[in-house]
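One chain of protein is taken out of this complex; the other chains stay put.
Just so it is clear, A, B, C, D, E and F label the chains in written order, and each chain counts residues from 1 on its own.
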Amino acid sequence: MILVPDVVSPIVVGLYAPAIIVGILVGLIGLFGISVEKNDLHVLILTDIVGIGMLIFVAAVGTDLAESLILPGLVVELAEILAISEILMSREMRKSGKTVELLPTPLHYNLEILQTAPVFLAIILIAYGAFLSGFTGGAIAGAGILFYVMSIKVRGVPSGVWEGLAGVSGMAWCLWLVGFLVLFVFPQYWLLGLMLAAFGVFIKVVFKVGIIGVMNREEFKKE
Amino acid sequence: MYPFWDLINLSTVSAGLALIGAAGIIMLKKPIDKVIMLALLEAGLIGMIVAAKYLDVAMAGAIFDPISTIILLIAITKINDIREKKPNPRGKIHCLMFMYGSTPDAYSLLLGA
Amino acid sequence: MLDVYVWFYTGCILVIVGSIATVIGPGVKDPVVRIINTEIPAVGISMIFLTYNHTIALVTFIAATAIVTLILLRAVVRLEEMGAEL
Amino acid sequence: MNLMTNILINVIIAFFIGSLLFGLQRKIMARIQGRPGPPIIQHILHTFKFFIKESAFPYTAAMPFYIAITAMLSMIWVAAVIVGPVTGGSLLLIFGIYAVHKIVEHNAGSSSGSPYGKLSCVRAVYSAAAEIPLFAVLVIIYFKTGTMNITGLINYQTVHGPLLYAIPLAALMFFVLIMSKAPYSPFAITKGKDIVSGYETEHFGLLRGYLMMSESIAWYMLLWVFLTVFLGPISIPVYLIGMIVMSSIIAFINATTPLLNPNHSIMMQVTFAFIGIVGSFALLMI
Amino acid sequence: MNNISYLIYILSFVIGSVMGLVLSYKKYTAPFVTKNIDLVALILAIVGWILAINSQLISAFVSPVITITVGIFLIAMVLGMRPGYGRYETVIGFAISALIWVGTVLI
Amino acid sequence: MKSIGRLWNSLANPEKIPRLFALILGIVLIAGLFIPLALDNQQLYPRPAPQEQINAQDPLAPYDRGGIPFEERGIVKAQYPQYAPAIGEITAYLSPIAISVKNTTLYYGTSIYSSPGGLIDEILYYTRGFDTVLESSILMMAFVIASWIALNFTMRRDDE
Partner (left out) sequence: MDITILGSQIIGIIPLGDIVFYFTQFNLFMFATALAFTAIVAISKTETQVEAEFGKLGDRAVTVAKKEFKIRRFLAIICGLATAGAMITGDLFDFTLFVCLTGIVNIGIVGAVRQVDVLDAAYQYGLIAMMASLPLFGGAALILAATGTLSLLEINSLTYTTPMMILGSILLFLGVAGETGVAPFFATKAEMFRTPGSPFLLIIHLSSLLILVRLIEILLMINKPF
């Protein structure tokens, strides 16, 4: 078994052209949709498709480097969708003039799964995410937290929770920066740097994603 | 001996599953039906991951499958709620409704007639 | 080795068909339908990741898709609630 | 002669010649339009006048910025003189300086809080969209000569003859760029008289003096770059004659054309840029 | 050294123009209406142009830098007069010195 | 001439710009369909053929790049190994939990290598660590923007 070959395997080289063509086609379809679409919200959804085209472009290189480049691409997409959708909402609110007096429509249904599933799934996800660490773990554990806070019954948004989450994630970001510096300034302590980096990124991503959950909480609130 | 049977393995079955699921999502009109077909599609994906022998990835996928289903379900329920509340968003009708004091349901019946 | 190609081409088909469905599929005037349709290319690209053994990316992508769906649905619900006419 | 003296002398020359050319331009325009026009040294006198006038700061201004921006403008163009005539450095750097000039123009307008400045600032953003592509001439020059160094370019032209004949479309594009910097030109939307003095409306006294001084240097530098890049190794009298000729041509165009609406001005320049780039590449390929 | 001499020329041009402007405002109080030729200005212009363009004629005695500087100064004094004044003088001066230049250099 | 003027004016309308951008991008992408596309097989950080490691029953598949934790460095084909003194150490590192998982099962390679240590971590945190700095900054900025807007404009808060 070869651990690391000298050249990229011929299978990957052979798949490159079809993959890129698929990427181009997806991009084209998405862009076509955008150029004929009038509704701003629909355009936002369609940009998701364009992002998928981008991921294919990067993935098709098929090396470890390509894989580690996919992660920034994913994160950028996620981040931009979040920020832009928020701007869209704020714009529409200003346009319609309805700001605070807007009453969220409560949900009246009672699914069994919403009572039991969230805690179970959230615990599994957070545990698994903690084991993974890094971006992957962060995304997974974050999704768990997000899902949890989204489906439990809490009214309103305590702003203290919010600022706490944001603060922790900011500190975790610093932790990660320290880890990065350790790796270059004191290469002999690479293990420390690795741990700081991995768990810094992990905590940061988890709490960031948790904030989405807090945002969503009053959105999908039950009666 | 029977080369045809060799083609039926986990990969091809999952591929079939995924394709059927995709076709279902596209063809069915109602969002709730689409969510069910989405489960089929994701089952296909998980089958493929299992065929590739990455069980931990399959596990993560299996956990996220119900999550996205639930998210979609909640959103669909909520949107249906909202849409039922205002059957016709045009201001004129709201106005009329106000004048006659009729419930939205009664008014929609009226319109239908 | 055939498996790899099965995954890859299924992924390609799903990605292309899914994005066509998202753009001009039946009933896409409804944003919810459109968001559900975007799940098809997402699954398709997961299969392409699997082909290349980008498994860590795959796990992250699966998680990120769920989050993106949530964000988009939040926007849709919010706008619908406001009665915004875009 | 040491470097500092050299820089100083070049900057002063740049300032005087730039101002004189501006004055000449106004004179020619006036003559074309049948007016006597101001003396040629009017622009210099103006600049000096502002240096001895009282400086006032608008109440609405964004404070340290409003002052710093004038210093910035002076600094970048002095830097341009150092890169260009003094050391014969990289053309790319001059491109960068030009981009910073657009930024300063933008912010000089917006930092004062005056609506005229604000309009000029928005127009500066618009026009940056049109003028920066015109600098694609640099790319064409690079593909033609394989160097980005001013000294290298001069050497290239000593061997191969002036670039003006080799890439005429690029020269035309650069000319359009220079024209967009001339006051009263159809493309000078940032300083159009419909918005008083554009971005300098609210800069008084000393600050205005610095702005005007830097503009003169900028004008000199743009003409200098044009002559150096397209005519190659020429002596100082030829530079002078070339600058006077170009200023006169631009004055003639300015005197006879109206100011364009901002959208049209930009799209006109973009069209020029597009034709220039595509045409030049087509010429290079053949 | 080349740059410095050009700096000197430019400075002399600017100073000459300023002086011409100031003096002409003292001398002429009216705007340019009567199209007379001023004799003093004419002499200054002719001398200036000859010094500036034909400096090689006397380069044996004086350094060209000085003659050109003085010449440009004189030219600028005439050229820089208040609007309208000094135009004809400049043209005449330039024509005469150009004729001399053509006569001495080309022939 | 008039219609050109109208066209130029309409280009200044922000509503139309994303559509225009999409159109231009689409045209360029179509050009991509006619260009010979081939992957240069001399790449940095190459990996074995798909499924090769998992078919060889490697418990660390598909990210096994050799090395023994703290003893032997893993194989990393980086661009500038000279600028990364501890290169390969992170690739070889396995956390204690990861080692126990590795001894138990054959099919958890992805989890093992996304926990601290492993090649992807080496790339993400060490050799191309600055990318991750930026990436997490992008994420952070997006969240700062979104949460600021949400807190101040779009979200109903109880204390308001």
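Heads up, the rule we're going with is that a residue touches a chain if its C-beta (ideal position, glycine included) is under 8 Å from a C-beta of that chain, and two chains touch if they have at least 3 such contacts.
No experiment lies behind these values; they were computed from the predicted model shown.
Q: Have a look at D:32, D:86 or D:148 and name the one touching the chain we're not showing.
A: With D:32, D:86 or D:148 as choices, the missing chain is touched by D:148.
Q: What is the set of chain F residues that contact the non-displayed chain in the whole complex?
A: 11-18, 20-22, 24-25, 28, 31-32, 35-40, 42-44, 78-80, 83-84, 126-131, 134-135, 137-138, 141-142, 144-145, 148-149, 152
Q: Where does chain D touch the missing chain, residue by residue?
A: Those residues of chain D that touch the unshown chain are 59-66, 68, 72, 76, 79, 83, 89-90, 92-93, 95-97, 99-100, 102-103, 106-107, 110-115, 118, 121-122, 124-126, 128-130, 132-133, 135, 138-139, 142-149, 152, 266-267, 270, 284-285.
Q: So that we can see where the missing chain sits, which residues of chain A does it touch?
A: 16, 20, 23, 27, 31, 34, 40, 43-44, 47, 50-51, 53-54, 57-58, 60-61, 65-66, 69, 72-73, 76-77, 79-81, 83-84, 86-88, 90-91, 94-95, 184
Quick note on the criterion: only the chains that are shown with their structure count from here on.
Q: If you average the CA atoms of chain D and of chain F, how many Å lie between those two points?
A: 43
Q: For chain A and chain F, what's the span in angstrom between their mean Cα positions?
A: Those two chain centres are 12 Å apart.
Q: Which residue numbers or ranges of chain A touch two or more of the other chains?
A: 11-12, 32, 60, 62, 67, 71, 75, 78, 82, 85, 89, 93, 102, 104-105, 128, 132, 135-136, 140, 143, 150, 215, 220 - these are the residues of chain A that touch more than one other chain.
Q: Going through chain C residue by residue, note those that touch at least 2 other chains and give them in order.
A: 1, 3-4, 35, 51-53, 55-56, 59, 63, 66, 70, 76-78, 81, 83
Q: Using the touch definition from the top, list the residues of chain A that touch chain B in their complex.
A: The touching residues are 105, 107-109, 111, 113-114, 117, 121, 124-125, 128, 140, 143, 147, 150-151, 220.
Q: Mind pulling up the chain F residues that touch chain A in the complex?
A: It is residues 18-20, 22-23, 25-26, 29-30, 32-33, 37-39, 41-50, 52-53, 56, 58, 64-66, 75, 77, 84-86, 89-90, 93, 97, 111, 114-117, 119-121, 123-126, 128-143, 145-147, 149-151, 153-160 of chain F that touch chain A.
Q: In the complex of these two chains, what residues of chain C are touching chain B?
A: Residues of chain C touching chain B: 2-3, 6-7, 10, 13-14, 17-18, 21, 25-27, 30, 32-33, 35-37, 39-40, 43, 46-47, 50, 53, 55, 58-59, 62-63, 65-66, 69-70, 73, 76-77, 80-81, 83, 85.
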